[in-house]
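Only a single protein chain was left out; the remaining protein chains are all shown in position.
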Amino acid sequence: MDKPIRVLVAKPGLDGHDRGAKMIARALRDAGMEVIYTGLRQTPEQIVAAAIQEDVDIIGMSILSGAHNHLFPKVIGLLKEQDAEDIMVIAGGVIPEDDIPALKEAGVAAIFTPGALTTEIVQFIRDNVKR
Amino acid sequence: MELINKMLDGDKRACARLISIVENDEKESEKLIKTIYKHTGKAHIIGITGPPGAGKSTLTDKYVKLLRKSDYKVGVIAVDPTSPYTGGAILGDRIRMNDLALDPGVFIRSMGTRGYLGGLAKATRNAVKILDASGCDYIIIETVGVGQSEVDIVKAADTVVLVMVPGLGDDIQSIKAGIMEIGDLFVVNKSDIFGAQRTATEINMMLDMSQDMDRRPPVVMVTANQNKNIEQMEQEIQKHYQYLVDNGLLEERRKKNIKRELLELVEEELKKLVIRETENNGELDSMTESLFNKETDPFTLRDVLLSRIK
Partner (left out) sequence: MFDNEKFKQLKEARRNWEEKDLNKSLSRSPERKEEFKTGSGDKVERLYTPEDINDLDFMDEIGFPGQYPYTRGYQPTMFRGRLWTMRMYAGFSTAEESNKRYKFLVDQGSTGLSVAFDLPTQIGYDSDHPLAEGEVGKVGVAIDSLADMEILFDGIDLEKVSTSMTINSPASVLLAMYIAVADKKGVSPEKLRGTIQNDILKEYIARGTYIYPTEESMRLITDIFEYCSKNVPQWNTISISGYHIREAGSTAAQEVGFTLADGIAYVEAAIKAGLDVDSFAPRLSFFFNAHNDLLEEVAKYRAARRLWAKIMKERFGAKKPQSMMLKFHTQTGGSTLTAQQPDNNIVRVAIQTLAAVLGGTQSLHTNSKDEALALPTEDSVRIALRTQQIVAHESGVTNTVDPLAGSYYVEAKTKEIEDKAMEYITKIDELGGAPRAIDAGYIQKEITDAAYKYQMDVEKGDVVVVGMNKFKVAEKAPQGLLKVDPMVGEMQKKKLVELKEKRDNEAVSEKLIALKKACEGTENLMPYIVEAVREYATLGEICDVMREVFGEYEQSVML
């Protein structure tokens, strides 16, 4: 059996809208991946600690509250600090086009905005996960 | 390996990496376990099992927090079922243990059952060995008790805690017999719900009917999400451990598990050996064919195969 891809799906910050995160979690499971879902109100520290203990390939963050410019770079910074930069970071939610270049520059590999299909996301992960 | 040394020092990333190896890479896994085996055997291993919805994760969270008050190092392995159709899994036990993510003295790992019969037990056992070697005082294996492989997992534990809840619609009787027999301690969770006392009574009645028990497992009532009476559960777990130690049973139990593990490893290798010998040259197929045609019988062929190994 092939080693399944392990993904941490997290809701950083105070945003409580988890429909998207739950849809992604199910879709990834249906695509044969192991999904560790953290639930709401994760701090960047909690996300990185969980990602390391679970030895995930990818961190997927969902945020609709506008706090992405603050929270995503923090997560990436912590991954760097703890020598875990090889964990890929992807994100989704309400993230304005204007903010995307800077986030990608900071290290977010892909950003999936409203209308993105779960099939797209699965494909991206399969094509890009570092093994 | 550098990773192993880091893990022995308590480095969490190293620990996590090594657990991934035992989940995924058989050859590396063997090398790894060979190296760390002498560092294992120190932790008190607790299995927590029960039907879905019993609140095991919440209970584990509260129990770990209690242990942490005395500064013990704790490892948790939370097992969730892998979908047999897709091979994927949603591992959601961490949600109820969020506070512990940042506790330096706690390591939590989620594992899917990955559809391996018995293979899961091996991966979990090896993950436990890694946590043991890294210095955990307590290791908790938390799993859903509805399948045979889950029963196997907790057989690797020193203390097995069975968590039940009132009103899940299941009679105590309908829970798999094999699971009820392995409980060293019964916990009735959500005991603030009407019907909790009846559940406890049913468990006690069932225990009354079992003869030939050296020790009668206690029944403890808790309400995990209100952090009520977890202390009593902790005490009973301690008491059980003490009972095992005082009566030489800890050693006996662990030796039994070790012997079983050894024999399983041998069995696995032997089978592989036979298959390697007979599959490629078509011999296994022709043996099967002759059995199908009733030209011979399985016992005769068994002896033929075995005589080749001796």
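Each chain gets a letter, A and B, in the order it is written, and its residues are counted from 1.
Rule of thumb we're sticking to: contacts are C-beta pairs under 8 Å (C-beta built on N, C-alpha and C of every residue); 3 or more make two chains touch, one makes a residue touch a chain.
Since we're looking at a predicted model, the values are computed, not measured.
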| item | value |
| --- | --- |
| For chain B, the residues touching the chain missing from this view | 53, 58, 90, 92, 95-96, 167, 193, 225 |
| For chain A, the residues touching the chain missing from this view | 13-19, 22-23, 25-27, 37, 39-41, 43, 65-67, 69-71, 94, 96-98, 113-115, 117-119 |
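Methods note: only the chains that are shown with their structure count from here on.
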| item | value |
| --- | --- |
| Residues of chain B that touch chain A when the two form their complex | 12-13, 15-17, 19-20, 23-24, 82-83, 86-92, 94-95, 98, 101-102, 107-110, 112, 114-116 |
| Parts of chain A lying in touch with chain B, wherever the complex brings them together | 1, 3-4, 25-26, 28-39, 41-42, 45-46, 49-50, 52-55, 82-84 |
